[in-house]
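Omission of a single protein chain aside, the complex is shown with its protein chains in their original locations.
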Amino acid sequence: MDSAQAYGYMLYFVSLMTMGGIYAIMCLGLNIQWGFTGLFNAGIAGFFAIGAYVTAILTTAASTSHLGGYDLPVAIGLISAMAVTAVIAWLVGLLCIRLRSDYLAIATIGIGEIFRLILKNEIWATNGARGIAKIPLPFESLNEPWNKIGFMMLVLVIVTVFYFLIERARLAPWGRLMTAIRENEYSARAAGKNVERVRIEAFVCGSVLMGLAGGLMAHYIKFIGPGATEPLTTTFLVWVMLIAGGSGNNRGAILGAFLLWAIWSFTEVLTGRLPAELAVKAAYFRIFLIGLLLQIVLQRYAGGILPERRPSLNIKA
Amino acid sequence: MIPRSQKCFWADNNFKMDFINFYLIPGLVLGSIYALGAIGVSLVFGILRFANFAHGELMLIGAYITYSLMVFTGLHPLMVLPIAMLFTSLVAVGIDHTFYKPFRASKSTIVIVASFGIALMARSAVQIIWGVDTFSYSSGRIQMPMILFDTLRLSHKHVWIVCCSVALMAVIHLILTRTRTGKAMRAMSDSAELARLTGIKTENVVKATWVLGASLATAAGVFLGWDSHLHSMMGFYMLLPMFAAAILGGIGQPYGAMVGGLVVGLAEELSAYPWIGDSPLLSPAYKAGVAFALMIIMLIWRPSGLFKGRVF
Partner (left out) sequence: MSVLSIDNLSGGYGEADILHGISLEINAGEIVVVIGPNGAGKSTAMKAVFGLLRLSGGSVHLAGEEITNMDPAEVVNKGVCYVPQTNNVFPTLTVHENLEMGAYIRKDDFRPRLAEIYEMFPPLAEKKKQAAGELSGGQRQMVAMGKALMLEPTLLMLDEPTAGLSPIYRNEIFQIVRQINDSGVPILMVEQNAKQSLAVASRGYVLVDGQNRTTGKGTDLLNDPEIAKMFLGG
């Protein structure tokens, strides 16, 4: 193996870890919603997109093709991405959180679609289908590969920080209450707990992480448009990651994200080598197989790779 | 479409015809299609107690099978529709047996996750088999609309779609109220446990439910494809309006779903009518949002649907 090849592999590994990390953040977010609290969010891509657009609008250089271009620091972009997602998730939560899980799932799909319509049609703000380009990458002043490695480190640090934060929250009364609500809403209610509020909190926290992931992705690929991610595939991929990794287990969520992203990415490389005509079909075949993987996990290994370990269920705590 | 600038030269009456021809009739057509889909969603929800996210994909599969049969036999899509219904029913029963049946006793949320996965699997299967290009049933033949009373323009296909939909709904009504299996379906929708205690073989009822749901979905998919064209995302785009219709009518209630479908279809089309001033009330780009808004309003204002019904 010559050094150029080794360098290529190294860059590939860095991109794998970066993307895996970004998905891990979303997966942790979904774990708060579904894993702990049992909230079905099928609109992950919507929150992801909000985060991406917010930071894109704030951090790009002045432009006439879309709203903003304020040239603000990346950190402010990402924090604002989280803040805006939080506000929107809170509004959505107010509207939908009381719904039965089936209805919530439908409602979140709808919300994801509305976001997509807005991003596509409000051209003055988002530049429509052409999207927003030239989003700054942090550490851009560093040379290749260090800028990429720097960004990877940033993503991994964020994953680690959130892992510890969420793990603490899970064991705290707040997290235990969430699990209690998931297991038996009525007895939680009977114990005088404000079920709605805890659910909204969980929904907002989870969505904020999805918004943050969107922001990071926008900086990483330096571009965001309504077609940058196929919404249903993104949402679905995060779901498979969480279920396969172990719903309710933060380490499982992270493991699932990296593992599934590696599989997703390897198979993309493989199918990329096929003749063009087959490659298109192979792309759909990958989605089919991921779907099948989900079914197998659901039926045979319901707990995922790292099943949930429950803290003692005491809702009075 | 009549150019807007000419409007002022036209008599009042033509405004009305404009409204009927370009908003009301398309709304009725779309509404019938939604209704057919929503009945299936409602039946499945009532009997299997879960929101089937893959229902749009049954429409997709049905529409594409019909297309292949049409190409293969050279017959009109309506002629091969019954055969396509049969095939799609087999697919639906097969999916149920392999992917949903293992979760019959579990919490319904697990099945929703599974159906979410099925939706993507089914769609990618269609994309693998038929590709992602759009197809058309009519292969370029454009039929002149019938013109009634000088100004009422009815396209043949719209007449067919609405009539066939009404006929199918009548058939569903007869099945549900006159046949043993239909009554058993309603019974199971009331209480699955009592149905079993009554000696009803619930698995057979479930199969019948899928056959009905898939057949209606096939018809809906074919009508939609006939009205515009076939593409691999059509199932997903139908999902929201179908659920909105089912919820509007009170989910689990097939009759409500019929009305709900019409309401959603009409609302989507009429929202683009220039009610105030000269520009559409709501940009047609946001049409898909109408169904969603209706659904959210219903869920918050009256989760049991327009007609009194149960909340699940």
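Order of writing sets the chain letters: A and B. Residues in each chain are counted from 1.
Heads up, the rule we're going with is that contacts are C-beta pairs under 8 Å (C-beta built on N, C-alpha and C of every residue); 3 or more make two chains touch, one makes a residue touch a chain.
Since we're looking at a predicted model, the values are computed, not measured.
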item	value
Among shown chains, those touching the left-out chain	B
Touch with the omitted chain, as defined above, among B:78, B:121 or B:184	B:184
Omitted-chain contact residue, chosen from B:133, B:193 or B:278	B:193
Residues of subunit B in contact with the chain not shown	180, 183-184, 186-187, 189-191, 193-202
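In this text, only the chains that are shown with their structure count from here on.
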item	value
Subunit A-subunit B separation of Cα centroids, rounded to whole Å	31
Interfacial residue positions of subunit A with respect to subunit B in the complex	38, 40, 42, 95-96, 99-103, 105-107, 109-111, 113-114, 117, 120-121, 232-233, 236, 239-240, 243, 280-281, 284-285, 287-288, 290-292, 294-295, 298-299, 302
Subunit B residues within the subunit A interface of the complex	45, 50-51, 53, 99, 102-103, 108-110, 112-114, 116-118, 120-121, 123-125, 127-128, 131-132, 236, 239-240, 243, 247, 283, 285-286, 288-289, 291-292, 295-296, 299-300, 303, 312
